[in-house]
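Here it is: the structure, laid out below.
A single protein chain has been removed from this complex, and every other one stays in its place.
Per-chain residue numbering starts at 1, and chain names A, B and C are given in the order in which the chains are listed.
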Amino acid sequence: MNRIVNDPNYVVEDMLKGFVKANSDIVAATENSRVLKYVNAPVEGKVGIVTGGGSGHKPAFIGYIGKNMCDAVAAGEIFSSPTAKAFLDAMRAADSGKGVACLYGNYAGDNMNVKMAVRSAKKEGITVKTVVANDDCASAPKTELEKRRGVAGEVLMWKVGGAKASMGADLDEVIAAAQKAIDNTRSVGIGTAPCTIPAVGHPNFTIEDGTMEVGIGHHGEPGIKVEPIKTADEMAVEMLDIILPDLPFASGDEVVVLLSGLGATPVMEQYIVYNKVEEVLAEKGIKVYKAYVGNYFTSLEMMGVTLTVMKLDDELKECIDMPADSVGLKQL
Amino acid sequence: MNRIVNDPNYVVEDMLKGFVKANSDIVAATENSRVLKYVNAPVEGKVGIVTGGGSGHKPAFIGYIGKNMCDAVAAGEIFSSPTAKAFLDAMRAADSGKGVACLYGNYAGDNMNVKMAVRSAKKEGITVKTVVANDDCASAPKTELEKRRGVAGEVLMWKVGGAKASMGADLDEVIAAAQKAIDNTRSVGIGTAPCTIPAVGHPNFTIEDGTMEVGIGHHGEPGIKVEPIKTADEMAVEMLDIILPDLPFASGDEVVVLLSGLGATPVMEQYIVYNKVEEVLAEKGIKVYKAYVGNYFTSLEMMGVTLTVMKLDDELKECIDMPADSVGLKQL
Amino acid sequence: MMNFKNSEAGSVVLGLIKTIQDNKDFLSEVDGKIGDGDHGINMNKGFTMTGEKLAGKEFNMSEGLSILGATLLEDIGGSMGPLYGVFFDEMSMACEDKEEIDADVFKDMICNAVDGVMDIGGAKPGDKCLLDAMVPARDAFCAALEAGKDFSAALDDLKVAAKEGWQSTEGMIAKIGRASRLGERSRGVLDAGATSSYLMLTSLADSMQALMK
Partner (left out) sequence: MMNFKNSEAGSVVLGLIKTIQDNKDFLSEVDGKIGDGDHGINMNKGFTMTGEKLAGKEFNMSEGLSILGATLLEDIGGSMGPLYGVFFDEMSMACEDKEEIDADVFKDMICNAVDGVMDIGGAKPGDKCLLDAMVPARDAFCAALEAGKDFSAALDDLKVAAKEGWQSTEGMIAKIGRASRLGERSRGVLDAGATSSYLMLTSLADSMQALMK
């Protein structure tokens, strides 16, 4: 595996520096080298939106810093939760006195570090409330929602939470909207090739050529089954068969679809899958209100796709419609 | 190689269908299944911007259809020029009576097909003028500029041409601005892993593990040298050493930098390279006016990066500053 | 018998289609060495589409060639669409009003076709391209007629020259097309377009010779 890095142990540092230089109109560094913030954060009178997570998921997480999106982000090592200190510093950077909504994904490390950060923030007088994304259907049965991982649905949670905050909502309203967003969102991924953490140097899981792993996690966490690789159309059907009954989605629903590549999947292939996804949804009477197709939440150079569907109501629609200006999601 | 496709011979068809469905707010199908257009094209009173090229370069070419960008695009097979008929139909779709600027890349097939399309368009009373991008420094010596390929610099040519047309410029002014853009643009690529055309099924060129190919083309055309893989910083220096003396760029210049992954390169690695690029430019007194980092011009799942630098004057700055709303380039 | 009926020679076009289909992988492989590895795909798509259009239809040689040329021009992009599109279109036009195809008719066909390729592509023999098979083939055919050989014997000369011309591309540096950027690195490998030209010229000549029997 030919990597384009300097010292493999400092890829996150180098990446963050480059990211700030390239996007100085949107993001700014903070005193904590692992925390980036929106150039205008804290935004006066606005609830702060914070997230964070392991690195290697570009544009997540730092790519969603921006106008009507996140105010500050804590960046961890590759695939590893940021420190409690980084989450705390992100909360500090985001808080304008209106409180902070920390919207993150359900992983053991993130849970612990956010928990410790929230405790410290409270001591400083910063009110933080959290929403924990758990949109990945494949990661636990429906009876154990609290065990499910957060995956690409987080992007929609940030979009909704970020928009709501910019509309002037208070902390409880922002939290309620973000919670509603994720509660109405279901995702599943299919992996077709693994990825390699630069400092490790070899893939830490395998997907045999000719096979695909349905339900795979963003860090290669094993999925629900390994199957011979199918056609793009069959993959679309299989993913929808997992997602649609889970919420469930029904005829008449209006939805947002987010179809993300896992990193190395050509965008062409993502559109081939999307073509069938929309066709099947149309057959079922489910209307795509808005589609996002592209590399929205990746895992280094893993191959495969994740499909995310969010059921809309008027409030969620209003939030989805709002313009956004972040590196990973720009909407005019 | 695990591909996510249906029939490998119809990947372009499937992709185009999915692309139109997902982005129906920006692009629309035309009667020619290989031609997509901006939903509002032809835009009354505006010079039409047309491009086209082989598929597999997402977001190029169709991803640059949109507001203040391209009006119509002809899509070829993977890595193969569109037909003369497709270019002609794109010209028809883009022309509002003000003429068409066909801004494309210097490849034999594209040259021939555009030539035939321009001839046919003329018969119909559509005036078409062309700019042929030749930004790839590595593809021929400076004494043979007309032999150089067009690569990621084309994105900046479309940005400038598209903006100029939206400002109300006439065809000659649009052509002059786009020509100026590409004349002031230099690119070079480094490849670290090859890609596979779905219908071929195996990589059609090789890059040995542990090596990199400097100057590689967007279809794997061999570059100027194969070297042991270097650090990201060294790659940045090596690419700038090729680009900067070629124009030449000099202290005091303001530039746009476009650093694109070739498809499977993690965006993290692109920012690691950018970090050094900006550092070196700063040392040389060259100011980055705007940076675009991400997958702007890819080659399926090829690995590596291309670096493009464009020297600005006031007119080019004005064009670069203009908002844009295409799938591949959104600017608020 | 040294000529044949246009109306009975639709098989010439079917032979071309089969030749390309049979050599699809080989053509891509040759293109992969110094090009982008799609020559077989491009050619196969156009020729197979033509086959589908012709299936179950009655057509003479000039009609078949016309449909082949038009299909390449309208439906196949790349370099091959315009280059071979013009090639077969010119061939077709040179014989569309002929009932009998004889050596003189074929001479017009091959001469006009090769001129068309040179006109649209701007290349010349020695550039490591289609023309390195086509031009020697044409020249050998014309020279043979000049020397008094009959149609079939002239086609034998054409085949020998096409093959030698094709093989000569191995030693050439590419001056046109994608491979032209390689300079010295393009030497030592056959040219993909010359390969398909050689194969098709051979197929054409074989089919015509069979029709003369």
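Here is the rule we use: a residue touches a chain if its C-beta (ideal position, glycine included) is under 8 Å from a C-beta of that chain, and two chains touch if they have at least 3 such contacts.
Being a predicted model, the structure only gives us computed values, none of them experimental.
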Note: the excluded chain touches shown chains A
Out of A:Val39, A:Met116 or A:Met167, only one touches the absent chain, namely A:Met116
The listed residue (A:Met1, A:Ala199 or A:Val280) that touches the chain absent from the view is A:Ala199
Across A:Gly18, A:Pro42, A:Pro59 or A:Gly76, the one contacting the chain not displayed is A:Gly76
Touch assignment to the omitted chain, from A:Thr51, A:Ser139, A:Ser166 or A:Asn275, lands on A:Ser139
Contacts from chain A to the absent chain lie at residues 9, 54, 76-86, 107-109, 112-113, 115-116, 139-140, 147, 149, 197, 199-200, 204-205, 217, 219-222
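One rule holds in what follows: only the chains that are shown with their structure count from here on.
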Among line, ring, star, complete and other, the chain contact graph is line
Chain centre (avg CA) closest to assembly CA average -> B
Between the Cα centroids of chain A and chain B the separation in whole angstrom comes to 29
Rounded to the nearest Å, the gap between Cα centres of chain B and chain C is 33
Chain A to chain C, mean C-alpha position gap in Å, rounds to 55
